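With one protein chain withheld, the remaining protein chains of the complex are depicted in position.
Letters A, B and C name the chains as they come in the text, with residue numbers starting at 1 for each one.
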Amino acid sequence: MNGAPVLPALLGRFAWEDLPFVRFWQQPSLSEGIAAAAAALVIVGAVALVLVLTRYRLWGTLWRDWLTSLDHKKIGIMYIVIAFVMMARAVIEAVLMRVQQASAIDAPGVLSPDHFAQLFSTHGSIMIFFMAMPFITGLINYIMPLQIGARDMAFPWMNSVALWLTGGGAVLMMISLVVGKFSTGGWTGYPPYTGLAFSPDVGPDYWIWAVTLGSIGSTLGGINIACTIYKLRCPGMSLMRMQLFCWTSLCTAILMIFAMPPLTVATALLALDRYLGFHMFTGDLGGNMMNYANLFWLFGHPEVYILILPAFGIYSEVVSTFSGKRLYGYTSLVIATMAIAVLSFTVWVHHFFTMGQSAKLNAIFGIATMTIGVPTGVKIYDWIWTMFRGEVRFTVPMLYALAFMMTFTLGGLSGIILAIPPLDYLFHNTLFLVAHFHNMLIPGLLYGLLAGYHYWFPKAFGFRLNETWGRIAFVCWVVGFYLAFMPLYILGASGMARRTAQIFEPDFRPWLYVALAGAFVVLAALAALIVQLWVSIRDRRETAVWAGDPWDGRGLEWATSSPPPEYNFAMPPRVDGPYPFYDGKHDGPAIAPPDHYEPIDVPRPSALGPLIGIAALITAFGLVWHAWWMAIAGLVAVIGAVIARSVVRNVERTLSADAVEAIDRHWRDTVKATPAVTRALETSVANRGVSATAAEAAA
Amino acid sequence: MPLPLLLGGCAALSHGFLNAAGPVADNQRHLFALVAVVLAFIAAPVLLLVPLIGWHYRRANRHHAYRPKWTFSWGLEGLIWVPPLLLVVLLSVLLWRATVRDDPYRPLADGRGAVARPLVVQAIALDWKWLFVYPDARIAAVDQLAIPVGRPVRLDLTSATVMQSMLIPRLGGQIYAMPAMRTQLNLRADHAGIYRGANVQYNGNGFARQSFEVLALSPAEYAAWLARVRRGAQPLDAGAWAKLARRQVAPAPSFYVATPPGLFHRVMQDAR
Amino acid sequence: MTARALYPGPDLTRHADMAEKDAEQGLFGFWLFLMSDAVIFALLFATYGVMLSGTAGGPTPRDVFELQPAFIETGLLLASSFTWGMASLALKYRDSRARLLAWMAVTLFLGLGFLAMELHDFATMFAKGAIPARSGFLSGFFALVPLHGLHVATGCLWIVVMAAQVMTIGVDARVKVNLLRLGLFWHFLDIIWIAIFSVVYLQGLAA
Partner (left out) sequence: MSARATETRRYVTGLLLALTLTGAAFAVVHWPIADRGTTLAAIFALALVQALVHFRCFLHIGPRRSSRDDLILLLFSSLIIVLMVAGTLVVLSNLATRMH
């Protein structure tokens, strides 16, 4: 892949061989063919998108109403769209990896080793940085301000900048499919392998800059979320009256603020090594590669709790709602959440027990790690006791919550095994570890995201998702997960290393086949989700719930229409108890109409957010290809845009009191006119978003 | 589960630490069993309570209490915090003892429990192969590690390339090998046999093929092995070293004599 | 001090053009950012500490650090913190715009002086062959200290931008919040510098 650079002054180190089509042309092989097809897919997809947008004249709407919007709800949805697109790619890569391992037993398999290495690197990086992170940031963005009765985030413009930096990183990941290649160093990117001496190509540079854009976006997002929760709660909403999802959002935001910097330091220092010849992590001249592992995991461990805490918040909402009952042990859930957040900074060494430090040091960190099991277990029991003496409804989100509690416990216990250093010496770097973390990430994080998706989808779009297809997807998820990942525990315990492109042990064959089958079942689950979305959109009139409250919800997010108006609440709600909306529904006016209406200021759209994203993307791309003029131009544009924003004065638009009143009254009339349904009819077409109270249900 | 699969699974596991062939892996196997029992007790309540409570309190079931405002009980609270905490304390004791006992740096006794001078082997990680230097015998082997059964072995590890990690599942342990640094792994084989060892830290295209065989030999066979190597092998001179340092997979084990004294330290120095 | 002087610098409640809450939120958000930044610096300090022994036969701290310039640079930064304090008082008590601008200009001048001296230090080090590619220790140094310099340079650019806004837009609510943030930033950089002169220069030169 070392052709002569084309126009080096303009394009840096780009050579024709950096295009997969050219490589495929020169040396046709299945592996190169797949790479070329993937690149073609990206290009065709992008072109098709442009054509569709042009054909239906959607550019204007898209730009005005979405891309430049500072509305936290739209930003939330765009985050989730990014997550969805990136997920599609990462899933295909996951299935390809399973195919490779099942086909490469004493045989070369379908992929070249280098291609396989790019797959696990992109799959891991995308799933963590561009699927999970945007997904949870998006959900928090959408739901949390509604739950605390706020009108928007604390810094709407910064919210947009954070979104577009993440978007820029995601696009950079996609570009790496078309020009050049991606890193082969895994999502952890350990030097010296990713250093200049061993990986002189553009791969690690793509990884560094994509991750950097994503992590700057996450830091800004974390600041925004934390500040919103601290400063924008509606009157009467004390911290201890917040929904649990807000608590987990707060703790996640704090983790983002303090745990992203170590990643930034690690990648920045690696970049200094690669670009300016520093010796931070090289093997020679006094470099210290162990410090990279140290820095990376100072980030990496808190990161897994950044991912899981919001999921815990979602489960808390879902279990309480669908058990028709208050959460058991609110206070201990809050304490457990905070304990997990703080403890997560004290255990990072368990990711490199095998580096050679003293036994006592390992033991201390092993014990600290196991301690996290206690607050986690408390949470699981709190959910169990929430079902206790409740009335459990087995809707799709609740099914995910139940499957989560049982499966996540197994994964947690495999985590405890890894926390015991002598056992970790055996399982580190094997598929046992891979099984552990997928066992946390899929039944923990992903089921949580799916539960939240089913639960809040009607909030965001005004209609419910199809229940039958949801159940089909659920069954596939559970079956697929067990089939795909339980075999990896066994293979790991048999000593099979992770990141292996070829297998020379025939005894591993049956398990690799089972895992492959599981991957296909999981793929079917994804297909079922897509069918479900399509069916639900088709039937959206029958399942419309504009009145707002399809699940007999508890938090304030249900105390407004679905979807909510731009400003969320005509008047900020006043809260005088822990369950203002739910108790209001039962004992008094759920959401009393305000005695008067006031004009409302909402943030005006700003083009600077997407422009900063594009400029940052250009900077990153220029840096990857050593096209310095491009990098500098992008950077100057970013700085210019920030300065320009500080000069802009007219940042808000005022909605008149009359307009607010008209919308609000229309909604209130609709609620009055809509027949209330009991929980028995919850999933039927009768459910139009008004819930009968228990008293009515009994009558 | 179909029978062939089950058998296949056992076949797979026989390559791992559950089929331990030395004291370290054996310790780890015992520890694993013990921990598994404790964890089974931790898992059981959750695995039972979730389906039982979920099902019993289902909405369709009219025969249960419904207390939507019940949110707290000190008794339950104690039950969910204290026993897990005690279990963690118990596990911590286990963990501490086992970690200190199984420190890869800790020298091992010989098969009969007597203190013995370990066989020192220096392992140099290369792309994509392992070079095992026997400093006393002044021989070296690529991708083959022969050790006498019953005698403790001390591996000194370093790397002439990127970070790698050595794992021999049936003997135990795992430790990183890093340029300019030296780590240690103490092992012993108690049964004669051929075991698989590998680098398990990804290091490039040849990674999947960077494994080696461990020959655990009786003392007589070991002596014969040494003699065989001495007889048939080429000297490890500059030319041979240059060939080894290339980023290539070794197609088959190869052997060297006349290894330069202090080779291992030179490799460490050169990396600096 | 008045009982309702709620925030450092200007007492926002005196001004009808800005709700106290807005300012509080704007500043708290900035504090969060500063703390995130502080973690970056903290880790670079830790890294520097780790790399200290990695001189690889090249220059040692003793060979490349000098006490006197570090002392003068410290003096410049301390003075600039004080002058920025005067600027914030001018803002708070609504002194004339000229007075505010004058204090800002003095601060800028001191900041630029610091930068000039620091660049000169680096040039001297380069001349002695103490470049980052020489050793781990020098890499650690050049990852840490110039980052602080980069922050100071950002601060200087920010002062220029704000001065331009004070001149053209005047002191409205947004300018005020930005000036307050700039103040936090500037004083925060001082604290980082305290750590730098202690951990890098003084530790390197202590007998």
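The rule is simple: contacts are C-beta pairs under 8 Å (C-beta built on N, C-alpha and C of every residue); 3 or more make two chains touch, one makes a residue touch a chain.
Keep in mind that this is a model prediction, so the values were computed, not measured.
The chain not shown here is in contact, across the full complex, with A, B, C.
From the options A:L285, A:V349, A:V374 or A:V638, the residue with contact to the unseen chain in the full assembly is A:V349.
The chain that is not drawn here is touched, among residues C:A46, C:L110, C:L138 or C:V175, by C:A46. Although one chain is not shown, part of subunit B still touches it, namely residues 105, 178, 181-183. In the full complex, subunit A makes contact with the omitted chain through residues 230, 254, 258, 262, 288, 290-291, 294-295, 298, 345-346, 348-349, 355-358, 361. Interface residues of subunit C facing the missing partner chain: 1-2, 5-9, 24, 28, 31-32, 35, 38-39, 42-43, 45-47, 49-50, 53, 67, 70-71, 74-75, 78-79, 81-82, 85-86, 89, 92-93, 184, 187-188, 190-191, 194-195, 197-199, 202-203, 205-207.
Assume only the chains that are shown with their structure count from here on.
Spacing of subunit A relative to subunit C, judged by their CA centroids, is 35 angstrom.
Inter-chain centre distance (subunit B to subunit C, centres taken as mean C-alpha positions): 50 Å. In subunit C, 56 are the positions where the chain touches two or more neighbouring chains simultaneously. Residue positions of subunit B touching 2 or more other chains: 272. Of all residues in subunit C, those touching subunit A in their complex are 21, 24-25, 28-29, 32-33, 35-37, 39-40, 43-44, 47, 50-51, 53-56, 58, 132-137, 139-140, 142-143, 161, 165, 169, 172, 174, 178.
If you check the complex, the residues on subunit B that touch subunit A are 4-5, 8-9, 11-18, 25, 27-28, 31-32, 35, 39, 42-43, 46-47, 49-51, 53-54, 57-59, 64-72, 76-77, 79-81, 84-85, 88, 91-92, 94-96, 98-106, 159, 161-163, 165, 167, 169-170, 172-176, 178-181, 183-184, 196, 198-209, 211, 271-272.
For subunit A in complex with subunit C, the touching residues are 154-155, 158, 219, 222-224, 226-227, 230-232, 257-258, 260-262, 264-265, 268-269, 272-273, 276-280, 284-288, 291, 295, 298, 643, 646-647, 649.
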